[in-house]
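Got a structure for you, written out below as structure tokens; questions coming shortly.
The other protein chains are all here in position, but one chain of the complex has been omitted.
Chain nomenclature is as follows: A, B and C, assigned in order of appearance, with residue numbering initiated at 1 for each chain independently.
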Amino acid sequence: QSTAYPGVGRPATPKEVAAWDIDVRPDFKGLPKGSGSVAKGQDVWEAKCASCHGVFGEANEVFSPLVGGTTADDVKTGRVAKLMDPTFPGRTTLMKVSTVSTLWDYINRAMPWTAPKSLTTEEVYGVTAYLLNMGGIVPDNFVLSDKTIAEAQARMPNRNGMTTDHAMWPGKGIGHNKPDVQAKACMSDCAPEAKVGSFLPAFARNNHGNLAEQNRLVGPQRGADTTQPEGA
Amino acid sequence: QSTAYPGVGRPATPKEVAAWDIDVRPDFKGLPKGSGSVAKGQDVWEAKCASCHGVFGEANEVFSPLVGGTTADDVKTGRVAKLMDPTFPGRTTLMKVSTVSTLWDYINRAMPWTAPKSLTTEEVYGVTAYLLNMGGIVPDNFVLSDKTIAEAQARMPNRNGMTTDHAMWPGKGIGHNKPDVQAKACMSDCAPEAKVGSFLPAFARNNHGNLAEQNRLVGPQRGADTTQPEGA
Amino acid sequence: AATARAQSNPVSGDGDPNILTLPEHSKGLGQPVVTDGYGKPSKYEANVQRRQSPGLTQTAQASVSFAPLQSLFGIVTPSGLHFERHHQGWWDIDPSKHRLMINGSDASLLKTPKVFTMDELMRLPSVSRFHFIECGANTGMEWGNVAVPTVQYTHGMISCSEFTGVPLKILLDMCGVDYKRARFVLGEGADGSSMTRTVPMELIESGEVFVAYGQNGEMLRPENGYPLRLVVPGVQGVSWVKYLRRIEVGDKPYGTKDEAVHYIDLMKDGLHRQYTSTQECKSVVTTPSGGQVLLDKGFYNISGLAWSGKGKIKRVDVSVDGGRNWRTARLEGPVMSKALTRFNIDWSWDGKPAIIQSRAMDETGYVQPSYQQTRAVRGTRSIYHNNSIQSWLVQESGEVKNVQLS
Partner (left out) sequence: AATARAQSNPVSGDGDPNILTLPEHSKGLGQPVVTDGYGKPSKYEANVQRRQSPGLTQTAQASVSFAPLQSLFGIVTPSGLHFERHHQGWWDIDPSKHRLMINGSDASLLKTPKVFTMDELMRLPSVSRFHFIECGANTGMEWGNVAVPTVQYTHGMISCSEFTGVPLKILLDMCGVDYKRARFVLGEGADGSSMTRTVPMELIESGEVFVAYGQNGEMLRPENGYPLRLVVPGVQGVSWVKYLRRIEVGDKPYGTKDEAVHYIDLMKDGLHRQYTSTQECKSVVTTPSGGQVLLDKGFYNISGLAWSGKGKIKRVDVSVDGGRNWRTARLEGPVMSKALTRFNIDWSWDGKPAIIQSRAMDETGYVQPSYQQTRAVRGTRSIYHNNSIQSWLVQESGEVKNVQLS
């Protein structure tokens, strides 16, 4: 095939592929051999993660929490009960993620935030183990490794919380093709008299800054001066 | 009609139309009443025009000449002979323009260059007269006015030099619709072996600046370093 | 009064002083060519900017800026106003050092893993196509209730450009990919987040997916992935991997962070939908829209944008009475697959309250649903893929408000 485009492209060397092919799949394809204990992970966490994510992964005033919202029962069922409670406000990482591979892969490629790809394989194992431990998923003496990771994954509180029963994957093999929401294009006398059910409260009028300064100064409209109360 | 778009647009007042409707057509529609002598025009010229266009309209080192290249014979025939001589390099304004209206209109709307629309009607008449006089079209004692302008126009050296015998007017009423140049889309063995007839001489290589700096630094190409001789 | 000040167009006396007294620019010499070798908008357009939504994100490097849809015309988004979504900040990468690698999740999935320089990629057969890119979370703040005031914040995570690049199929062919087994493709970026997303091989085989270096006639902007990004028409923006460094073909999806922690849609039953990629048919009126004040009663051109991740827009209907009655709008050509389509329709405003909506339909026959319809199926906690019909309330004062109907 490559003779169709002479002079363009060349084979990658094995070392090049090794340098960049870092992804880890849910079936652990791509996971490098290695291990890290919860205890070792705690050291990494406190040195390199806690400043942003909080000592207990509960986040500080700035960042969303990684840990919380899951129960021992969730670890058994693989469904996070709080997700079924529409009044529960937050959603931590551990409430959502169903695969340890995802955490391992992401921490390895992107964390710590200001120094991504600086952790050793052992540090990634350890700090992932510590995260799971904070979430009550693995015990204090757990050692996460390429051997034990499947076991850990089988305890993820939201492991049964994903569905692909939808029409929004634009290929085969996942979901189906019938859109879930079906509307009709009625043209007249369609809906009852419209009633406004939600709008911005007056106190939020200027929350996004003065809209007079966010609209063009010419045209069919001006921006509302939201530094003034409406109608003023 | 205007009820189709309520609230949009309003009638122009007569004074508004008068303020902006300044165009003058070849049939002198739009020409305001007034007059100006060659002598008066000379004063205007020397005060307000000569600095750019030269004392005799011959231009200075910077600007193209307005006057020159026409003869008394051209004034008779209405065709500028020098335009028929392919070796004659320059083309002055008076060699080309066929209508005095055009000069009047343009001087009135656009000259002097740094202060357009600052001339009085009399000044425009006068300086136009002086221009024509420098071109040998009207005599020294001529007074250009709304009455005499047709007479002057009938003496323009290139008044018979325009044709509309072409297909490049995208409406009716002017020219015709058959393109003058007719080519065919031959696909193979079309032309004899190509021979290069014209290219930039080596001394002009860097005339447009260093082409290495005028091409993107990435892609299928680089720009040639024209600060160096070719092949260097 | 809340009424904005319209340009005076007086007829008192002799007429408008802006006409009767010639402006300076009619009486002087202006600026030379190449005052700017690369020009910029008028100083009177300074309000037309992309903006962050206050409080939406916790950092400005893993964040979003919204395109000012209320001030845009047609379908091309000026590249300077293209919405931004970064996961670990943006970079201006030296293209002479950038590489694209293609490999397999195991060696058996292709004959030869390959490396391409930018020089090389730009020598290959190229395509130029107009496509929208919309963040999967666009309009996400509005799932539960009205949360933001203007169309910039409700819908501004969408832009549309002419992209130029090389069909990914050509590159995979050069590597000898086994299309029978390799049904999934992973795109990976070169930034700190090294964004990874799974794309179905079907979209590569159709020829639709390409690796782009060009955007609106010039190279991609750094904020949009200079020098190389993946273009995945119809699919949410997060899959259009920026700073693209690697493509892997595989036999299974990858469950990456942005496929397993984010960009998963929480349903009423507490399940998250995973691998929701398609951006379904949607539209929004941009003029008039929330936070604007109409100048006067009388004639207006209602204008807006429609799009579908499944193909071409077939029709857009507009209502000015909150969805009771609808009229079909004019579509501006060209109507292109998986691109924005501009619609326009006449409206004479009588000065009474009016609720303006638009409803798009795509070539598959899919009709954009109302909030009632999307919420009935998906609840209000999905964050992603809110393509419900938008309502703008024009009040008697002329001030327009973002509202949702009950």
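Note that a residue touches a chain if its C-beta (ideal position, glycine included) is under 8 Å from a C-beta of that chain, and two chains touch if they have at least 3 such contacts.
Remember, it's a predicted structure, so these values are computed and weren't measured experimentally.
K.L.:
Which chains here touch the chain that is missing from view?
P.N.:
A, B, C
K.L.:
Which is it among C:G13, C:P41, C:G207 or C:G351 that touches the chain not included here?
P.N.:
Checking each option in C:G13, C:P41, C:G207 or C:G351, the one touching the absent chain turns out to be C:P41.
K.L.:
Could you list which residues of chain C touch the chain missing from the display?
P.N.:
These residues touch the chain not displayed: 6-9, 15-16, 18-19, 23, 25-45, 48-52, 59-61, 63-65, 71-82, 84-86, 88-99, 101, 115-120, 123-130, 162-164, 190-192, 194, 213-214, 216-219, 221-223, 226-227, 243, 245, 295, 298-301, 303, 332-334, 336, 342, 344, 346.
K.L.:
In the complete complex, which positions of chain A touch the hidden chain?
P.N.:
Against the missing chain, chain A presents residues 4-8, 10-13, 15-16, 19-20, 113-118, 216-220.
K.L.:
Touching the absent chain: which residues on chain B qualify?
P.N.:
Counting only chain B, the missing chain is touched by 1-2, 4-5, 7-12, 16-17, 20-23, 25-27, 29-30, 62-64, 79-81, 83-84, 86, 91, 93, 96-99, 101-102, 105-106, 109-110, 113, 116-117, 158, 161-175, 179-200, 204-205, 207-209, 211-226, 230-232.
The working rule: only the chains that are shown with their structure count from here on.
K.L.:
Quick one: do these chains touch in a line, a ring, a star, all-to-all (complete), or other?
P.N.:
Here the contact pattern is a line, an open path with two ends.
K.L.:
Go ahead and note the Å separation of the Cα centroids belonging to chain B and chain C.
P.N.:
The computed centroid separation for chain B versus chain C comes out at 46 Å.
K.L.:
Indicate the whole-number Å distance between the mean C-alpha point of chain A and the mean C-alpha point of chain B.
P.N.:
Averaging C-alpha atoms per chain gives centres 66 Å apart.
K.L.:
Could you tell me the distance, in whole angstrom, between the mean C-alpha positions of chain A and chain C?
P.N.:
Using C-alpha averages as centres, the distance is 21 Å.
K.L.:
Can you tell me which residues of chain B touch two or more of the remaining chains?
P.N.:
There are none in chain B.
K.L.:
By residue number and range, which residues of chain C touch two or more other chains?
P.N.:
123
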